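For this depiction, one protein chain was excluded, whereas all remaining protein chains were kept in their positions.
Our next item is chain A:
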Amino acid sequence: MTTVLPERGPGGDVGGGVGADEAALQAAFDAAISADERIEPRDWMPDGYRATLIRQIAQHAHSEIIGMQPEANWITRAPSLRRKAILMAKVQDEAGHGLYLYSAAETLGVSRDELLDKLHSGRQKYSSIFNYPTLTWADVGAIGWLVDGAAITNQVPLCRCSYGPYARAMVRVCKEESFHQRQGYELLLALSRGTPAQHAMAQDAVDRWWWPSLMMFGPPDAESAHSAQSMAWKIKRHGNDELRQRFVDICVPQAEALGLTLPDPDLRWNEERGSYDFGEIDWSEFQQVLKGNGPCNEQRISQRRRAHEEGAWVREAAAAYARKRAAAPSNEDGRR
């Protein structure tokens, strides 16, 4: 279970009130949602709304920091100094996204430590896409183009999410993600137009990343556990299938411009719908990866745990030093 702070009423009182008070608070909350107003940290909110947001924002934050791993895998091997700088900056941005998403979650009354603990013990999830390996340099481009592209399609509507701190964090995240997406596309373009070996590397990466990217939108709406309530709360604004279709429609012409093929024989323009039809997604693979049977689940979470455990003495040292400084205020060293 997620930890939940005692609710505060609009006047800041800790809500021990029940019955009529609670009903009035709920009515005010409902009115704010239907008027498209933002819910802020000190506003009263239903337990379920708070728990849903904590789960979603935490999962998002975890995805950012686990997502550093497959790309960091190529920092030391990037084939030019320019690409090395771009990749380093990108991975750094992801750490930054993690930071402000954890901060957004903290406005709901949980601590970063608690959330990390839940990630490390497998009680909270991160996006399954990061359980796939980056096998070649072209995977860095495919992640930028497809994975970041899918993330943006998912996240742009979150800039209008009903919870203020999350919506505001997403505005910045989306700006940086769209930069990453263009860089990934440009990386793939250079490979596609490069030597035959580079072109083949790019095609192979797209072949491996296409279907997992489509799965990033989650199961079909009919089977999605959280969709309907999240839509009603305006945390979510569009269904999984609608966003997935939007993504496919964006990618097809981009793949053509790249000179690369998307690995789906059923992909074709549907004049009537004004959209591309595409093939059946293998949801059994999705379920398996979600359950922990993806190629890198164990590796990703182990590395995260190891970094955390190996860093424990550093965090303890910082805390001990801070305590000593606080205990000796006259000993201000004046260093700045």
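As a convention for this text, contacts are C-beta pairs under 8 Å (C-beta built on N, C-alpha and C of every residue); 3 or more make two chains touch, one makes a residue touch a chain; residues count from 1.
To be clear about the criterion, contacts and distances are computed from a predicted model.
One chain of this complex is left out of the view, and of "Peptide ABC transporter permease", "Cell division protein FtsW (Lipid II flippase)", "NADH-quinone oxidoreductase subunit N" or "Phenylacetate-CoA oxygenase subunit PaaC", the protein name its UniProt record gives is "Phenylacetate-CoA oxygenase subunit PaaC". Residue in contact with the omitted chain (choice from A:H60, A:R83, A:H180 or A:R244): A:R83. Screening A:A20, A:A35 or A:V314 against the full complex identifies A:V314 as the residue touching the chain left out.
The chain not shown here is touched by just one of A:A24, A:L99, A:M231 or A:I250, and that residue is A:L99.
Within the full complex, the residue among A:N131, A:Q181 or A:Q198 touching the omitted chain is A:Q198. For chain A, the residues touching the chain absent from view are 65, 68-69, 72, 75-85, 88-89, 91-92, 95-96, 98-99, 102, 137, 190-191, 194-195, 197-198, 303, 307, 310-322, 324, 333, 335.
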